[in-house]
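The block underneath contains the structure these notes are about, expressed in structure tokens.
Missing here is one protein chain; the remaining ones are kept as they sit in the complex.
Showing chain A:
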Amino acid sequence: MAEAEEQQQPQPAAPQSGGRSDGGEEAAEGGAAAGAAEPGPTAAGSPGTEEPAGDAKKKIDVLLKAVGDTPIMKTKKWAVERTRTIQGLVDFIKKFLKLMASEQLFIYVNQSFAPSPDQEVGTLYECFGSDGKLVLHYCKTQAWG
């Protein structure tokens, strides 16, 4: 599942500037994730600092946790575009860890389910994020089935 070539690679996340409460029944974010697809590259620059505050953030913070004897990422926290897919993240992690393309990598949300490769991290963040970030576990073997 290829993505728009203009999309930036994930960047290390800036220090957290305000959390997002669990719950979401406020629905305050009013369809930000559901609106128009991002048309082109976002501004390059230092991670996080050019982001508009609050709901209109194009990037979300992802925390990557290794499972079992899978190599640990030196940088664990990344600012990732909402429209980046799980497959895109898998490819990025494999490159970063210098794994072979043929090696498998499984990603889990809530240590309970493996999202589809074409699922967008923005949607996962909306539904399963907490404390302003989406925690994802990654593993070279199947961990939670």
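For this structure, a couple of remarks:
In the analysis below, a contact is a pair of C-beta atoms (placed from the backbone, for glycine too) under 8 Å apart; a residue touches a chain by one contact, two chains touch by 3 or more; residues count from 1.
The criterion applied here is as follows: contacts and distances are computed from a predicted model.
The chain that is not shown carries the UniProt protein name "Autophagy protein 5", picked from "Autophagy protein 5", "Leucine rich repeat containing 58b", "Dynein light chain roadblock" or "Ribosome biogenesis protein BOP1 homolog". One chain is missing from the display, and on chain A it is touched by residues 1-2, 23-25, 27, 31, 33-34, 37, 109-110, 112-120, 123, 126-128, 145.
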